[in-house]
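Before anything else, here's the structure in question.
Every protein chain except one is present and positioned as in the full complex.
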Amino acid sequence: MTKRAIPSRRDLLATGAGALATSILPRPVFSQGAPVKVGVILYLSGVQAFMGQQTRKGNDFGAKVVKEAGGPAMEFIYGDAESKPENGRIVAERLIREGCTLLIGTNDSGSTISVAQAAEAAKIPFLINIASAPQITEQGFTQIFRNFTPAGTLVGNAVARIKELGATTGVEPKTAVILHVNDTFGQGIMKGVDVLWDKQQVPIKILDRIGYDVRARDLSVEVAKAKAVGADLLMPITRVSDAILIIREMVKQNWSPMGIISPGSPGPYEKAFTDALGKYGDGYMSCVPWYNPTNKRAREIASRFEKEMDARFDLNAVFAFEAVEIAADAIKRAKSNEPAAIHAALKTTDIADHISYGGPIRFDEKGQNNNIGVVMLQNQNGKPVVVSPADASEAKAVFPFVPFDKR
Amino acid sequence: MAAAGPLLDSFWQSLLTLVFFYAFMGLTWNLMMSAGLLSLGHGLFLGLGAYATAVFTATGGLSPWISILIGAAISAVAGSAIAWIGGRFSVRGVQFALLTIAFAELARVLFDNWDFVGSTGGFFLKAINPDTNRPLLTLRGGTLFFYLAFVLITAGAYFLIRALMASRWGYRWRGINEDEDAARALGVPALRSKVLVVAISAGLAGVGGGLFGFLQGSLFPDSIMGLRISIEVLIAPIIGGVGSLFGPIVGAFFVVPLMEGSNVLGQRMGFYGLNTMIYGAVILGVIAFLPDGIWPRIVRFVAARRS
Partner (left out) sequence: MTALYLNVISGGILIGVVYALIALGLTIIFGVMRVVNFAHGEMVVIGMYIGYGLWSAFKLPPWMLAPVAAALLFALGYALQLGIVNAFIDRPQHAQFVLFISFALMITGLHLALFGPDSWPIQMVESMQSYTIGPVRLDVLRSQAALMALLLIIGLMLFLRFSTLGRSIRAAADNLIGAQVIGIRVRKVYAVTAGIGMACAGAAGALIAPIFDTQPFLATDFTLIAFIIVIVGGLGSLTGALLGGVLIGLSEALAALMISPALKTTFSYALLVLVLLLRPNGLFGEPER
């Protein structure tokens, strides 16, 4: 169970009064020398809280590491948008009012747009760390910077990894079936697959695509249907809980295809997944942005994170962490806590040595970082390891994977 | 109230925008209640208005003023259809409430899978440039614009509903609410009355939805027509006082700051989940100790003081 001190009633009253007082006080003026207030907007409660709370750990750890390294003074103020897009705006306004001159967030495309509008109106830069809808950077917002791959780019890179897999292992799957969650994220990835599959002439034929509702708790029929297609590969696009359900059903229905490769989605690399499935979670591959395990600092950060935060340094944590480093870099160069100065500094961001796999972090005129790479992960012995591309690999891919009944 | 807008900073403007959004939605929801029709699917009307307004403006290139009217009309037609079906097959009470949920959820799944409106991937609106934007042309703007817009439509809805309730239709709706069979026996055209009240309520909700969609900047079926928003819009009017005309507005002024306060408190404590616990507990307290809602109690209290 989660360890958390239960606050006393007096604490509650005191903080409540404090909260009220600060929210009535007028907006503070910017002063030189004071720490830069950075507002972090996440879904920390409500249906999507699991992602927000993971992301928060990455952010907390980033703050700690930057502080140790003698980075610029930053004060992080969290705002909980409660899994409601309309709250994004109001939380952003509140944080701006409390003096935040840089915003970071969010996990979800709806609240990201909601925050972006408030940021646009107040001319406060907004660093987007996880939201993946391609449309976000296409709407003409001037205050946004996104250090995450839009769904289309993610799939494009994933396709390259899947092609490499055939070349390096000598095993060439011919057919695939897609099982995908029908939510904003799953929809974006599916669109990417539709566009890129033909364009990049992937030699794997997609025989069927089976979508399911984001709230589905029972995927027995979906898996049975996918099994009946008789494809070489299963390509799941999932969240974590449905990824677990899919594997359980595959074991029970005794279906072991040549491999399970996700063309870009959360799920298999998460701790919840490997904890829940043990040896049955092994072999599952997923193409995602990730930290670069051949980078010494990234490896150290990852192992420290796992020890100190008691969580896996996965995608959410990596990009939450990296956003803090980008913010620190910009603030340092801005030499000011004025939003306009931070905005200008973010515009000229150019970080070559960073922990995620990919080229230097730079933002184009729309605010998108186009240099984020994608690795192929495979779960081996209950942990995700990078198996491709060659310049980031920690281990060799096991492909075709070991059938479930031989484990 | 509207005059105070420019004096507030944009946080308070945003918060009050949400207050008036819930007040407006509560008024429309309460209108259906005047005829005894419990809607648990008001998100449907909100969402239809939001989607129609956004899609006709952004994809169709129409003026947002026209789009919002189209949105209202689509919502009103959907509302009439549900009311007609419900009335024709005499679905009443809790069954009618479930009928509204069923239609709202059917529509949500339909939108989830409808590519033209972006399906679950969402429908996105272009960013507005605060320096060159003309709010009266685009119906979008900064916090002050949305604040004033929601104040105006809330005031408009209030006076419209007040006039309706004083008209012969208002008496018919109340008659149906008290005893539908008796009202019928007295010659009230029950089916027509119900269709009319739901059409007006849904049409208005569609207008609110259109503006709300613009406020959001992006639309997703789950968050704009799902069950969550359907439930959220009816808490304010019930807490404020279902029977009264002013109740939904009072309720919204109570509920929205309560949500915001419990959010801030939960956040300060780093104790996620506390927000909904406080919110739920306060609502429970109000509904248990003020059975008719807040506003009727204030009215009675003031009246007792005077006499």
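To keep things simple, chains are lettered A and B as they appear, and every chain counts its residues starting from 1.
One rule holds in what follows: a contact is a pair of C-beta atoms (placed from the backbone, for glycine too) under 8 Å apart; a residue touches a chain by one contact, two chains touch by 3 or more.
In this text the structure is predicted, and so the values were computed from the model without any measurement.
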Option from B:21, B:123, B:271 or B:295 whose C-beta touches the chain left out: B:271
Touching residue (missing chain; options B:8, B:62, B:77 or B:91): B:91
Residues of chain B (touch criterion as defined above) contacting the omitted chain: 33, 38, 40, 85, 89-91, 93-95, 97-99, 101-103, 105-106, 109-110, 112-113, 227, 231, 234-235, 238-239, 242, 271-281, 283-284, 287-288, 291
Chain not shown, touching residues in chain A: 1-2, 4, 45-47, 49-50, 52-53, 182, 210-213, 215-218, 220-222, 224-225, 228, 240-241, 244, 248, 251-254, 272, 275-278, 280, 404
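In this text, only the chains that are shown with their structure count from here on.
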For the chain A and chain B complex, residues of the former touching the latter: 4, 7, 11-12, 15-16, 18-20, 23, 26-27, 44-45, 49, 53, 78-80, 82, 84-87, 89-91, 93-94, 96-97, 109-110, 113-114, 116-118, 120-122, 133, 135-136, 138-142, 182-184, 186-188, 191, 213-214
Contact set on chain B toward chain A in their complex: 9-11, 14-15, 18, 109, 112-113, 119-122, 124-130, 142-143, 212, 215-218, 220, 222-223, 228, 260-261, 263-269, 271-273, 275-276
